[in-house]
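As structure tokens, the structure follows; a few thoughts come after it.
Here the complex is missing a single protein chain, while all its other protein chains stay put.
In this document, chain identifiers A, B and C correspond to the written order of the chains, with residue numbering beginning at 1 in each.
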Amino acid sequence: MKAVVIHAAGDLRIDDVDPQVLKPTDVKVRIQAGGICGSDLHYYRHGGFGVVRLKQPMILGHEIAGAVVEVGSNVTRVSVGQRVAVNPSQPCGRCRFCAQGLQNHCLDMLFYGSAMRFPHVSGAFREELVCDQAQAVPTPEGLSVAEAAFAEPLAVCLHAVQQAGSVLGRRVLVSGSGPIGVLIAAVAHAAGAAEIVVTDVEDAPLRFAQMVGARKTLNVAKKPQEFSTYKEDKGYFDVMFEASGAGAAVLEGIEAVAPRGVLVQVGQGAEATLPMSRIVAKELQLRGAFRFHREFAEAVEFLAQRRIDVRPLLTATIQMKDAREAFDLAGDKSRSLKVQLAF
Amino acid sequence: MKAVVIHAAGDLRIDDVDPQVLKPTDVKVRIQAGGICGSDLHYYRHGGFGVVRLKQPMILGHEIAGAVVEVGSNVTRVSVGQRVAVNPSQPCGRCRFCAQGLQNHCLDMLFYGSAMRFPHVSGAFREELVCDQAQAVPTPEGLSVAEAAFAEPLAVCLHAVQQAGSVLGRRVLVSGSGPIGVLIAAVAHAAGAAEIVVTDVEDAPLRFAQMVGARKTLNVAKKPQEFSTYKEDKGYFDVMFEASGAGAAVLEGIEAVAPRGVLVQVGQGAEATLPMSRIVAKELQLRGAFRFHREFAEAVEFLAQRRIDVRPLLTATIQMKDAREAFDLAGDKSRSLKVQLAF
Amino acid sequence: MKAVVIHAAGDLRIDDVDPQVLKPTDVKVRIQAGGICGSDLHYYRHGGFGVVRLKQPMILGHEIAGAVVEVGSNVTRVSVGQRVAVNPSQPCGRCRFCAQGLQNHCLDMLFYGSAMRFPHVSGAFREELVCDQAQAVPTPEGLSVAEAAFAEPLAVCLHAVQQAGSVLGRRVLVSGSGPIGVLIAAVAHAAGAAEIVVTDVEDAPLRFAQMVGARKTLNVAKKPQEFSTYKEDKGYFDVMFEASGAGAAVLEGIEAVAPRGVLVQVGQGAEATLPMSRIVAKELQLRGAFRFHREFAEAVEFLAQRRIDVRPLLTATIQMKDAREAFDLAGDKSRSLKVQLAF
Partner (left out) sequence: MKAVVIHAAGDLRIDDVDPQVLKPTDVKVRIQAGGICGSDLHYYRHGGFGVVRLKQPMILGHEIAGAVVEVGSNVTRVSVGQRVAVNPSQPCGRCRFCAQGLQNHCLDMLFYGSAMRFPHVSGAFREELVCDQAQAVPTPEGLSVAEAAFAEPLAVCLHAVQQAGSVLGRRVLVSGSGPIGVLIAAVAHAAGAAEIVVTDVEDAPLRFAQMVGARKTLNVAKKPQEFSTYKEDKGYFDVMFEASGAGAAVLEGIEAVAPRGVLVQVGQGAEATLPMSRIVAKELQLRGAFRFHREFAEAVEFLAQRRIDVRPLLTATIQMKDAREAFDLAGDKSRSLKVQLAF
């Protein structure tokens, strides 16, 4: 069986890998679509991010959907032939965080295609994947497999917006118009935000934000003075979602968000040098948002209802054998938003 | 009338100032005790802090209590002879933040002894002070004027603890064992925290933390490895209050606070370079806490009931004429916690 | 000038009333559309509701929009010729609740067309209305005056949904398919609820719920057993909005909402006999929702963006002179949802 394996920065290969063993509560899924995520790109370009470093070859991929081709003897929740979106997270269910309902903070998490632990956890860019039945969430007829493969990033964004509390009627700033920033804007719109402004430092990605409900998009590299009006009278926005990972975006947000406002950090940036006295004086709340738990099923539901239409956000679908080409395209913000592999 | 006036960094004088005019809803207070605050020390030592700079001579002081000696014709809430703690904040009552009940974010705030706006707002280290009756909160017999002058810093700390939500049964870390850190520890104890650990980089101030309910105090400069045990398994504390203003303390807190924990920043530090990816991965919440509003009256009530006994925290009382000596002592952590002026 | 005046239960008249005096910060609005509310109907049918009783003739009406025809000398926010939705609530701005940002709980509230205080507060079903400029919220071109007159009930519903916290991805039950229930369903849908079920005891009103995003509508008088499936395993819904005012609906909700769920009571019913031990055992939260404050401007914004399209909900527009006919129609759930007067 073929799989997309990262060996080192820049060294992406299509390797033969062994099939996985099916336990009684497992299902085997024929993978049909796999979205390339920012973290996949980080492994491809830099061999990791932050303190997370590739120490052995690893199958990439965690935004996947496909069809069930085999089920274990105790499987009751899915059946052969069903199309499923696959949840790439496998919390232990026993640690103190799992017991508190905070499964995304599990002390023993296995998350597909992640080098956070060693041995690394294999990803899902492979022709066939064996997973627990609880990870395989059926999708309705009428939803394409390409759409289903958006369940994972959409779950991340639903989770991020939940961290802000209700955004109904609120003014929302999103910095960074990549796949996560655009999906957050889409979720904020679906959650009733009154006004959404999306910023980036390039023009091309901002066109996608306009498709999902942003009232205004702004290239802050070109027009910083236009952004400055949002800083008057202690700030304009109620909530900011930082999806660029750039420290400068946080600094700008601290000025543009009003006192008692919330800044949700989603982008996995490195360090940011923050003016603590401004955070104090405005009583801002800076909150991290990390992955998801119950939001995976919610994401499938949202896609099924087309509450958020992700189809315009898929800029290319490329065969697995041309994975390097796909990764290069996915990394070029001027030409693409989300790129998926077909298997 | 004499007042304590800062002219420039290091240039503190006892000047003659004009008496203030009494409006119908005003009261005149004979100031009897005035605590020296960290911001007073900043003006004295550095001529300001952050972007706040002294541009003209300014009377210092905002932690004050005394006795009412005259009341305006429409005053109904206090009477001559009553002892009062004086609230140094005067929000406008009309701006959008006042209308939301966020008076501490008033767009037109007048706060005693602050150079945040120009002309600066005169402080209250003066023999007699005229203020609105709403600012003068009567204190009960049995509470000394020295204790009453703790109302303002205690209000800051009540407000800071409120930003964390309920701390009942929680594990609390306080970094910085100055007057604010110690009072926060006292409030956290009075609010039912199960365990309070206070850290500092010197030994002397930590003895005050022990008086107010800290289970453990720790000199992290001497024993960093002892603190490290709190970082295991993603962190030990539910809540941290950062009262040192040191960026390094925030960094340590990010490691020692458990996922979904809250870090309340109270110390008015300059900049801090934060590992954003840790804040994301642990979904920490970093919240600023700034001044107070309804908590001033609550602070008087707490002092009146001696729910928090501040008497051991007052290390010296010095006559106004020796204000420079008092400021020097207040700035020496090895010898003092809170120093008050007597008028 | 003509106005719609209730004299006693069943005694609704078109009376001549005196024009109002224009103060410097006031505007005069030519009323063009006025929606008939459930409370208007209560005065018409029963002379009041609960302990609120009509003690003198009173002009009815508080869901109004029109055009500015004159402005006071100090008016800066609106100008002659602008179309406005008029906010019928006038909090005092000085009491302890206003100071907390809880203006809807003002101790000295003046609310149009309400007999809660004596003398009663005159309503706005009149040819011309004088109000403070802050009450007159401009509406954009393209929004009809009929739509603008939905701002008030929509504000009530935005406020009600805010009381539940975020409904993004949640399962929502709405009991009562009158104008408030239907608008709550619309707001819950606009706020990202994953699934909305609306119940009533008649079929006719439920068709409106289907127009605004309800996945399912259910006549619980006809099909109680179908509702029972929602009660299994401690309950199905995360949030319930009770908009019927019927105690029986609360009882059903207590069974159908899952532990830790929220029941927002909006309907102004009389008494309900509740099984307290069920509320305890499921740790349900029963929350009242009353009127609105900041949500009035948000409602205008939502209407302007057509985030909620209220046009299908307006079942009839009737001339003021035929007000009795309009009230009779508005009270007949089988034939109408919202009825407006034209002036």
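Keep this in mind: contacts are C-beta pairs under 8 Å (C-beta built on N, C-alpha and C of every residue); 3 or more make two chains touch, one makes a residue touch a chain.
Since we're looking at a predicted model, the values are computed, not measured.
Set against the missing chain, the residues B:19, B:140, B:165 or B:224 yield one that touches it, B:165.
Across B:117, B:207, B:307 or B:335, the single residue that touches the chain missing here is B:307. Of the listed positions C:8, C:69, C:107 or C:134, the one in contact with the omitted chain in the full complex is C:107. The missing chain lies against chain B, touching residues 158, 161-162, 165-169, 187, 190-192, 194-195, 294-295, 298, 301-302, 305, 307.
Against the chain not displayed here, chain A makes contact via residues 93, 98-103.
The missing chain lies against chain C, touching residues 49-50, 96-97, 102, 104-105, 107, 163, 233-234, 245, 247, 250, 259-260, 265-277, 279-290.
As a convention for this text, only the chains that are shown with their structure count from here on.
Taking the definition of touch as given, a chain qualifies here only if it contacts chain A and chain B alike; those chains are C.
For the criterion of most C-beta pairs in contact, the winning chain pair is A-B.
Here the spacing of chain B and chain C, counted between their Cα centres, is 45 Å. For the pair chain A and chain C, the distance between mean C-alpha positions equals 39 Å.
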